[in-house]
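A quick write-up on the structure given underneath.
Only one protein chain is missing from this complex, and each of the others stays in its spot.
Entry: chain A
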């Protein structure tokens, strides 16, 4: 299959997916019913879920789905927009390719040659896309789009406080795309209440978000058979179990956690218990009984009124618990146990093997505990006192069918993911040319393909530690700041590079496959460049610190590990190269600050479209012009769908023309729809799509292998081969 074929096939696939997905986009979108092989039915408007339910067979479709799911893991939003945007980009590329094919045919080149030519061409386009994404996009976003940003914080100073009304608008817009039309306002109100109830202080938001994200399944209770409007928020935790023993208690009550049976057993694993006489058996049973009694007694003495157990306790324990007025909840799942531990900081009881002292080491205060009956099923309702920044609350989600309850649960979980992203800064970095009187900038930088590639590498390698959200997710643990300062000297242009890395722990999680991919690509790109270049100065030895006289490197010890991971040998040679060329470049580092939002209804897309076109007009490079135009036009695909059902004044052409007019005359944009959406989410989506596209475009051949998937093979079948 020729390269163009790949794009064509990809377009066909994307179009098929687009028709499904476009029906669910936006506030007017409709639901999709998915059945599982088990016979359950699921309602969904979530793009990621739909794509997973389709079980696509086409290889290109699977590439797309893989890209989307990796994007979703990071941001939790934007699967549908991904498909639509990708589809429009592919359409744009195909249109360009058609035009060029005509010109190629007229030149009458041999078929084989033409094949290779087109392959190379696609490769260039792919690289141009990546270049565009890493340099120009950031630049446009930072320089032009920034002035339109709104914030959900009422004061953008250090002590930021959340603006409740804009927060509500943000959630409403989010759920408008996720939940059935009937329920979205109700669910977004529920989410809003839940957020403000759980997150009392804004300092520990990150910790609380992490906890909610990890344990959302335990923080929500689904109840079928009741109308959706019966959903509510309960203070405290709801455990999906019933009391084995319930003794009501009030006042200063405490709880303890056990992960083993309290009653000592005759033997432990690997040991033997030898019975010599009947009396011995009876005394040992008596001892067991006395000991159980004593432990329960000491629990009572420590005011422990509630025993949470991850295992089933024997009848004896239950009996003594009841006698001592201790309530027991058994068979808690490990997730529930870990959630309780995270909230209260409680550690499980360690039962001493031999001593007669029963020190109850760790107990936690509880406000209340009581049975809760939801639809004739009994739960334990627990009022924990939190020691972290998360104040425990549970959501009871009601709905007529399980599928709807699950949809709401998934949407709420996704909303937390989205908020978690929104409350973080997103770094941008790009390359700009400084205007220096004493120095004539080298035309190589933007005209030469190689230097483009180089710039790509620069950004690729430097940006990596910055942008990788996997690492960022690790939170403060591994927060890395890399500052690069480029000074230009009037006499001899020198580059001074300072790398400061602040890290609390040197541990870096290499979890992101994306990251490794990127690093590899950087590396390979760099290698080709080195090979092409006949410059001996670039030796590619990252450990030599004397590569350039004017270059001073300040790298901390940890830096080495970063360089190793993010692309060894890419940073230094690049630095040398830029020094040698003497280009007066400056790296701009800025960020989309936490809480940046734009109104919904295609605002982001129209704005970016406008500024990209403006940028492209000033650009001299043919590749950048082409790519920029394609991206700018593809961006409009999303507002087109959003305004599809609107008529008259609200139809898309009208809205578009009005928006362009206001932008040209520098008036503030007025949105027709209420609701806000996260800028960083949109931006990340855009970069993910461009990366996915770059991946697809470079494929020149799809080889189908008629074999069972690799995992199937055990040793026997390998021998057969």
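Things to note:
The rule is simple: contacts are C-beta pairs under 8 Å (C-beta built on N, C-alpha and C of every residue); 3 or more make two chains touch, one makes a residue touch a chain; residues count from 1.
Just so it is clear, contacts and distances are computed from a predicted model.
The unshown chain of the complex is recorded in UniProt as "McKusick-Kaufman syndrome", chosen from "Transcription factor EGL1-like", "Pyridoxal phosphate-dependent transferase", "McKusick-Kaufman syndrome" or "Calcineurin B homologous protein 3".
The chain omitted from view is touched by exactly one of A:24, A:192 or A:382, namely A:24. Only one of the listed residues, A:289, A:351, A:588 or A:660, touches the absent chain: A:289. Taking the whole complex into account, chain A touches the unshown chain at residues 20, 23-24, 28, 30-37, 39, 41, 43, 50, 53-57, 180-182, 224-229, 265-278, 281-282, 285-286, 289, 314-320, 322-323, 375-376, 400-404, 645, 708-709, 711-712, 714.
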